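A single protein chain has been omitted from the complex, and every remaining protein chain is retained in its original position.
For subunit A:
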């Protein structure tokens, strides 16, 4: 008989600060050795569910809790957060913020130190697990100096030394580039196969986290469990989009070309999915594809010449040249740490180049202060908290206009408009602290839009957004681009985003622009993708499997998608 590791019976929880319960009448059962994905849009209560499993609630957040929770057979009521942590190892969302040790080895040993293990045991275990996760050559390094994937491995090693039977991971993909993310998911799969532990992954990126060994997917919405499915079942249900979860790209494509999902076998794997008529239909639509005219080349708006930049002695750019035309919708991609953010910062004046020229509409930008550049160029940082300085939403958006001495009525008009397009108007009198991460991100976009910039640079605009908000933001941005000719550069790791919304892709690498081409051409070049730590999309895997040209296939889908939007 299989053992039940986690059981929720009629669990309802309401945070003290909130009027409505965040979780309503949750019933679920997770068995030993199962791998479970918890998916749901932002605000669906999936993080709260995680916090109930690892004991952070009620330890750190007060509220009304009813119902019963059993962890490994014990009633959670009788367990302290310390007891629970021996059963459930938790990897928090941002691995950067959870490092406590000055070196990797100390960080791995942290839990054992608190359990008063002797040094001999600690060293043995640290060596054992660091070897297993291939970080044994990094033991003496400071965690901050590691790459995203290495950081995550360090965090994982620190949990695995505890031998906890359950692993809980909160959005493990959030801070990783596509390649590192896929390595991380693969590592989890290997660990699961070997250790047979119970793994719970909270993610809204279903496609990336869906591996063969996933037993259950718990779909949450609005504080409730919509259903608990096995992967194939869920994909056939055709309900993901409605709950703000992005369907895997290949499923979306198959649906779009009119395939009945119910007739497919192996629907949960892009490598194996097939069914009657699939091959024919894919071939048929690819032959029909028309090339899409995207380039609307007009005058240069931003032009960078012979740019050199180095942090201390580390050269980031060496002779980088690029011209950006008015109306371009550019995706800036490349490995983490290769200089995507640095390039944006050079443009907006946060950093000064060592040599080279940057001109905007013919004016030399290098003589201008950050404020002066901001009149034309809006820069939206990845972390919204670093940009927000007011308490109330309305004031935050109005700030830039007030500082530029606009009259009051005009400020109100512009702010209201910006809040409406960013879907924040109903909250205009709210304090900013009440907003979710995604809402804050839209707030920072609103506070830039209000200044009517001519170029918008967005650092990871969709990071941390569920599919619903992702589509909303991106449609809104491309609308701005099409209607007002607003030029945009977005830094992204998301290959879907790049393919769907950008007209031109700049791949950064080797201290310069590695490639400047259409997104389709970039996605078709495997060597380039590998070099830039990017990943092929499941769409291109599908195209390859059925022997059609990826460009044709994706062009068909994109033009179809656009036709749908126009209707």
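Please note the rule applied: a residue touches a chain if its C-beta (ideal position, glycine included) is under 8 Å from a C-beta of that chain, and two chains touch if they have at least 3 such contacts; residues count from 1.
Heads up, the rule we're going with is that contacts and distances are computed from a predicted model.
When the listed names "Monooxygenase", "Phosphate transport system permease protein PstA", "Murein hydrolase regulator LrgA" or "Energy-coupling factor transporter transmembrane protein EcfT" are checked against UniProt, the chain not shown comes out as "Energy-coupling factor transporter transmembrane protein EcfT".
For the chain left out of this panel, the touching residue among A:2, A:16, A:369 or A:564 is A:369. Only one of A:389, A:452 or A:547 touches the chain withheld from this view, namely A:389. Check A:34, A:106, A:268 or A:524 against the missing chain and you find that the one touching it is A:106. Touching the missing chain, out of A:28, A:81 or A:366, is residue A:81. On the side of subunit A, the interface with the absent chain consists of residues 54, 56, 59-60, 80-82, 85-86, 90, 92, 94, 97-98, 100-103, 105-106, 109-119, 122-123, 126, 142, 144-145, 158, 162, 345, 348, 350, 369-374, 379, 381, 383, 385-391, 399-400, 403-404, 447, using the contact rule stated above.
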